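Below you'll find the structure I mean.
Missing here: one protein chain of the complex. Every other protein chain is in place.
Naming follows writing order (A and B), and every chain is counted from residue 1.
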Amino acid sequence: MNPLQKQKKVAGKAPSKQFLTFRIGQEHYGLELSQTREIIEFGGITEVPLMPSFLRGVINLRGEVVPVIDLAIRLGRKAIETQRRTCIIVVELTTNDQHHVLGLLADSVSEVIEMDDDSIEDAPSFGANIRAEFIQGIAKQGDEFVVLLDANNALSVRELAHLVEAELQ
Amino acid sequence: MNIDSALQTFFAEAEELLTSMESALLRMDDGETSNDIINEVFRAAHTIKGSAGLFGLDDIVSFTHKVENLLDLARDEKIAITGDLLSILLPCRDHIAKLVDCAMHQVAPDADCLAAGDRLLQSLTPWLGATAAPVAAAVNSAELQKAVANEKDLWHISVRLGPDLLRNGMDPLSIIRFLNTMGNITHIATITEHLPELHDFDPEQLYLGFEISFQSNASQIEIENAFMFVRDESDIRIIPPRSDIQAYISLIKGLPENTQRLGEILVRSHVITQEDLDQALSTQKQQAKAQAHVALLGNILIEEQAVAPELVNAALDKQKKNQDRRVTPENRFIRVDAERLDKLINLIGELVVNRQRVDLLASALGNANLMEAVTSMGNFTEQIRDAALTLRMVPMADTFQKFKRVVRDTAKELGKEIELDIEGAETELDRSMVEKLNDPLMHIVRNAMDHGIEPVAVRRERGKPNTGTISLRARHDAGNIVIDISDDGGGLDLERIRKKAIANGVLEESVHLTRNEMFQLIFHPGLSTAERVTNLSGRGVGMDVVKRNITELQGSIEIDSELGVGTQFTIRLPLTLAIIDGFHVGAGNIDFIVPQNTILECVDLGSLNHVQGQSCVNLRGEQIPYIRLQELFALAPLPDSREKLVVVQFGDKRAGIVVDVLHGEIQTVVKPMGPIFHALKGIGGSSLLGTGAVALILDVQQLIGFAINKENARNGSLLASTQE
Partner (left out) sequence: MNITRKTTKSGTSLSVEGELTIYSVNQAKQDLLQDYNNFSDQVALDLHKVSELDTAGIQLLLFLHKFLHELDKKLHLVKSNEHVDETLAALDIAGHFTLEN
């Protein structure tokens, strides 16, 4: 290591983020691309007994055991019904140096969009019937509204664990 | 050699050395007084000091140096090691450990720390002052001894360092200061010939060389090692004292700078005399005249039979042999990067899973030859797996050794007489568990010392020996490691526990508990927080935390005690968490795995006699309570299932698990399920089958607990065991 290496700071541009958009029922949602690892076909889910309905089970992802969450139920919607385009979005979240991998069920995956901070509107008055802290913001794509999720809250492992615990009481 | 990784190695080795220093000091305290053991302590201090010097860690060097001096006197039998001295040496060792820790975290030791160190050194003076032996020059002093040394006893070191040395973070000054701790640099000449012109001069590049005259009793290897971290890019030549003049001539000729100037330096530093120099040089001139070419140095040397080759070779090539410096006297161990080991284990885990797949496919094909080959491969896979897992095992000795010190110091603190008995220290366990075991064990031992062992007076009254005994025992048992911590103290008073539990609302007055259940109350959070929390390395932990730590390691803890006689804690832990031998079963349409080492037998449920009105069977006279996985996990029942009973045991408890299908033995890699499933009882992890499906590994201990509870519930006991 060269002790003389100095870090150059690059002046940043206004940040823009990329989002993976997907559909649940008639609604469009988005997750930060940086948090999504891959998208896989629906299948090979092993049920885990006694779990609440949002926890569909686990899958074997190349040697890693990953829980699969029905995002629709988590967001207060009707459970996802499996059909041809149903898929699992594998996300990777890092909070407090803890690393979590989860699979999310979605009806179908759409496209990746890029939004800069200015184009993202705040959530509150939208009335999407989703808990406010789950939403990072709302983006408009053509005629559609895309609800951009705050994965760290919507998929908070601590909260999910509590929900499981509550179910088992 | 990379400085950072070398530094990391230093910290790791220093830790080991400090541990063995402590162990040796404690053994001396126990009465071992041989010169060997004093040497052990000396060597440890000496090595730490030496290595610290290479990295310029001056605080460590100067403190350890004094301690080393004292130990040197001890091994020369100039002073005796008394109990008083040991009581200072142990804190000295602790102080060195603290300084190393500061260096590791790149913080300077604070004023208190330094003051403590000074006080320790002060307290050593009665022993140090007693001697007339010369003390080596103080580290931070840059004064050179200009007194003319006996020229015959001077080493000559010629140093030409690599150009990138400064950029890479090394400073020759630290090597020079370090040499001064091993002896005296009587003369040093800086070679500036290679400083370039202005436009070529890069101030960050090193152009300087040094010619050093060095008086020392150190060995050549020790001097060579001072340059360990720079030798790869540098040219270091060392000429021992009393070498023949030709050695110096060949050095002079071999160096790039001007011969005459080098000769002058050598003369001025009293390594050789002017006459010797002139004579040797004139010999050369004569020979040159006599022959058409200048005689190569080697020829002169050979003809005059002057110098042994290794001098000319200087340190460089030979030092490569010294590369792997061993710390332990037996050279049986090698240092392995923990991450690499884990990676290896993971790969073997994948191998195990893949092997299952191959097994299945081979069976499906039905080719006898193929199946035989696959079975054979399977055997080797198992052996590789077992061998790899043993790499992760470390003996309990490392953990137990800490307690010797704790017991000694705490006993003194408490004014009690307590001795520690250790058995089975060679018993091994998975290294990932060792650290997590430390706190629970420490707490139990401290508890035994604080509350268990009585003061001497009380013990005498009770007719017990004055010295209380705490014993730590470790052994293997059916895939587990079992650790017993027992004391011959006052034992647990069940009545007091019961009263306390009722007072804290943990227990109903009317409820009757078995002895075991009463003891287990100690682990109840409601109870332990009421206890006085003693200063356990600053942490206040209760028994409930101890139990939680053990449970997190998939283990169990039990207590047995007799009032007035003593107490015993028994901790059981699985030998490894990574790969287990499992038995694949099915219930509903879910795959489960039962750890093989818990299974006693498998029987058709239908063939057994049931005990009237209970989930309990009579198995050859013994009553075995059972639970149905299908019921426990609310699984859709399989029609036409011929249920099987898998009889399992954990510790001394037995129960049965009812399943629908028995599939067979498999080796399986344990995959943790993740924090989301934390609250799920009865499952201890997941595993991947050869088919790719996920199987759930049963937590046998919990299941046995459920089965027994159902029994007890039926029998009217109202308090469920505190299962986490």
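As a working rule, a residue touches a chain if its C-beta (ideal position, glycine included) is under 8 Å from a C-beta of that chain, and two chains touch if they have at least 3 such contacts.
The model shown is predicted, which means the values in this text are computed figures rather than measured ones.
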Problem - Selected from B:I60, B:I79, B:L206 or B:I245 as touching the chain missing from the view - result: B:L206
Problem - Per the touch definition above, residue among B:L124, B:I176 or B:L513 touching the missing chain - result: B:I176
Problem - Absent-chain contact - pick from B:I60, B:L166 or B:I624 - result: B:L166
Handout entry: Candidates B:Q8, B:T192 or B:T514 - the one touching the absent chain
Key = B:T192
Practice task
For chain B, enumerate the residues touching the unshown chain of the complex.
Solution key: 140-144, 166-167, 171-173, 176-177, 187-190, 192, 195, 198, 201, 203-204, 206-208, 210
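Assume only the chains that are shown with their structure count from here on.
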Problem - Distance between chain centroids, defined by C-alpha means - chain A, chain B (Å) - result: 41
Completion exercise
Within the complex, chain B is touched by chain A residues 1-4, 44, 46-51, 55, 58-60, 63-65, 67, 100, 157-158, 160-161, 164-165, 168
Completion exercise
Interface with chain A, chain B side, in the complex: residues 2-4, 167-169, 204, 349-350, 353, 588, 590-591, 633-635, 671-681, 683, 686, 688, 692-696
